[in-house]
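A single protein chain has been omitted; all remaining protein chains appear in their positions.
== chain A ==
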Amino acid sequence: MLQLIPLQPFITRNTMSFADKYEAVIGLEVHAQLATASKLFCGDSTAFGAAPNTHVSAITLGHPGTLPMTNKKAVEYAIKMGLACHCEIERYNYFARKNYFYPDLPKGYQVSQHTTPICKGGYVMIKTETGNRDIQLNRIHLEEDAGKSIHDIEEDYTCVDYNRAGTPLIEIVTEPDLHTADEAYQYVTEVRRLVRWLGICDGNMEEGSLRCDANVSVRLKGETKLGTKVEVKNLNSIRNVKRAIEYEITRMINLLEKGERIIQQTRSFDASTDTTFAIRDKEEANDYRYFPEPDLSPFHLSESFIQNIQEAQPALPYELQEKYKVAGLSEYDAAQLCTEKEISDYYNKVIKHTTHYKAAANWINGPLRQHVNDAKITFDQLQLSPLQLVALIQMVEDGKVNFSVASQRILPVLIGNEELTPLEVATEMNLLQTSNSSEIENWIDEVIKNMPDKVTEYKRGKKGLIGLFVGEVKKRSKGKADPKAVTDLLQQKLNA
């Protein structure tokens, strides 16, 4: 069935000169596994990594006489994504059977939403080099996943594991509205952020919870008819989406330049060589003989059902980004806070208690993000309460400690000890900055005594040396001396 026919395409990487002559047209299909506990039509677990054929039932295995029932949460999750992508939500839904034979498909048909996708139209906003662009969607529909075929266990057989069969998926289909590999990269990145943000899919491409197929064609610029398309599968990372499309565009342009015909086919990406190879020609038109699934009742969505989902919808990343910018953050800081929902949730809690928006952003995007990354956790697992951070920010703002002492000495003690206040820690560790002039004077006198040459140079007019003296005093004070008080006092003494 699936025959691997490696092709040896004529490769040159020199397509830049063709950039003005040709235009690529790309449509993407992203399959996202919904993060429900159970399958789309029965109660088998959807957990990844179980022993083969243990998350199965008579329904999953397609035994006769079973009665599947639709998982309400999967419907809700699909609607969440549709609302986030500005889609129209279909009120009258039913499932259809897509009939074909393949060993990973236990029933001989896949239950899908061929005629009535639950979400229609809509768009996903991406950032490009030339500004924001709304990538138009065709549809988002619900369907069930297939099982998994493993070819390398038995010599003469393919092994099939049906644990994944029946897991709920949404398929997010764009219009042929993307034109570069980079746009495709940005699009998949944004879709992954959205599904994670909404909590409907873990977005893990390596484990296959997010999968992408790309339909690629090229045409002369100005041409309105689409060229022959090739479908590229097996894109298991966002980087591979980009590389596969880059390769495919180059390959197709080279064919056209040589006067050859592009064959409509399905190709697979080989990440070890950065190339694609044909897995089947689409000569035989598929005949899926769709018909309404008689085992499942249609479902009609009421206004209140959709309204409830809308009201529970979290603020979306681009909305928060705008809000943060209005509050005075830079484009970059605002974007950094919105890379993951856990980060912006934490930030939102912090700024409920402080108006030092910029300082809070710096703490989160700097030392806290570093800690979270190092500890391989997410911000919702960070053992530092927002109120502890607020108090720490306030101490820096008040000049009680400087930022480096706060982030390098106090923060590590606070993390994991939510009962401690930063002030207690600073006091205990004797880290509070002092503007106590007698203490500062002692340090200054020591510095002046130890650096007679520099003092002479300073007095002869090399005023830039003041920074050196301040630094020395800070060192002696172990960061405790308030730099402003030090500078003032130093100047008094040196200019006396």
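Everything below uses one rule, namely that a contact is a pair of C-beta atoms (placed from the backbone, for glycine too) under 8 Å apart; a residue touches a chain by one contact, two chains touch by 3 or more; residues count from 1.
Assume contacts and distances are computed from a predicted model.
Going by its UniProt record, the hidden chain of the complex is named "Aspartyl/glutamyl-tRNA(Asn/Gln) amidotransferase subunit C" among "Aspartyl/glutamyl-tRNA(Asn/Gln) amidotransferase subunit C", "Glutamate synthase (NADPH), homotetrameric", "Spermidine/purescine ABC transporter permease" or "2-oxoglutarate ferredoxin oxidoreductase subunit alpha". Note on the undisplayed chain: of the listed residues A:Ser297, A:Ser330, A:Ser404 or A:Thr456, the one touching it is A:Ser297. Even with one chain removed from view, chain A keeps its contact list with that chain: residues 1-4, 36-38, 42-45, 51-59, 61, 69-75, 94, 99, 101-103, 149-151, 153-154, 156-162, 287, 289, 292, 294, 296-300.
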